[in-house]
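Now for chain A:
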Amino acid sequence: MSKIHVVTRVNDEKVEFLCEPQETLLDVLRNKLNLTGTKEGCATGDCGACSVTLDGRLVCSCLTLAAETKGKSVGTIEGVADGDTLHPVQQKLLEHAALQCGVCTPGYVIAIKALLEKNPDPSESEIRYWLAGNLCRCTGYDKIITAVQDLAGQSDKFKEVV
Partner candidate 1 sequence: MAKVFFPDHLMSYCKREREVEVQASTYRELVRKLGARYPGIEEVLLEDVAVAIDGEICHEPYMEKIATDSEVYFLHRLAAG
Partner candidate 2 sequence: MSDTHDYKQIGTRPIRPDGVDKITGRANYGADYSLPGMLHGVVLRSPYAHANIKRIDLGKALALEGVYAAVSGADFPDVAAGGMGGEGGGDFKDLASNIMARDKALYHGHAVAAVAATSRELAIEALDLIEVDYEVLTPVMNLDAAMAENAPLLNDKIYTMGVNPKPEQPSNVAARMEFKRGDIDAGFADAEVIVEGEFRTPTVHQGYIEPHACLATMNQGGQATLWCSTQGHFEVRTAVSKTLDMDVCDIKVIATEIGGGFGGKTVIYQEPVAILMSKISGRPVKMVMDREEVFRASGPASATLSKIKLGAKKDGTLTAMSCWMAYEAGAFPGSSMAPGAMCIFAPYKTDNFLIEGFDVVVNKPKVAAYRAPGAPQSMYACESLMDELAYKLEMDPIDLRLKNAVEKGDQAAYGPKFNEVGLRECLIAAKEHPNYSRELTETQGRGISVGFWFNAGMQSSAEVHINENGTVMVIEGNPDIGGSRASMALMAAETLGVPYEKVRVLVGDTETAGFTNVTGGSRTTFATGMAVIQASQDIISQAKQRAAKTWEIDEDQVDWQDGHAVPMPGVNADWEPLSLAKIAAKSGRTGGPLLGRASLNARGAGPGFSVNIAEVDVDPETGKTEVVGFTAIQDAGKAIHPAYVEGQLQGGAVQGIGWALNEEYVYDDKGVMQNPGFLDYRIPVASDLPKIDTVIIEVPNKAHPYGVRGVGETPIVAPLAAVANAVRSAIGIRVGELPLSPPRLLAAMDE
């Protein structure tokens, strides 16, 4: 099988790679581009650890083919902080001690940021349903939800939708 040549943007940077047609974006990010901040918890779309954005839309990178990203823009955890400043979502999750082992955390940062960009003032139940695709086994979700509630209603921080 011949490999596919893909030119795409990852975290606002032009990126080129060769991949197999069936290769997932997750595998390419982790194994070819050395962006290991995106995690694999299941590879079947059930845990959200691999969350990234594709043209601003939240997707599971384990269910996204790498070849699909041609000409698009991928956002990963490595691109969330602005230079040496943490993104407000990152800052709040830390302040609320909303991570224990932290392996689910990159996925949450991406998912929460996507939520707030879409809906800057979500209710508790909107937050819980939006994040239902992100599994966390350590925290019982409580502090994650509280951290998001703490950010809700601060629309000025989340207006730039990619």
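Criterion applied: all candidates are chains of the complex that A comes from, given by their letters.
One rule holds for everything that comes next: contacts are C-beta pairs under 8 Å (C-beta built on N, C-alpha and C of every residue); 3 or more make two chains touch, one makes a residue touch a chain; residues count from 1.
For clarity, every value in this text was computed on a predicted model and none was experimentally measured.
J.: Going by the C-beta definition already given, which one of 1 or 2 is in contact with chain A within this complex?
T.: 2
J.: Which part of chain A faces candidate 2 closely enough to touch in the complex?
T.: Contact set of chain A toward candidate 2: 30-31, 35-44, 46-47, 49, 76-78, 80-81, 86, 90, 93-97, 99-106, 109, 125, 127-129, 131-145.
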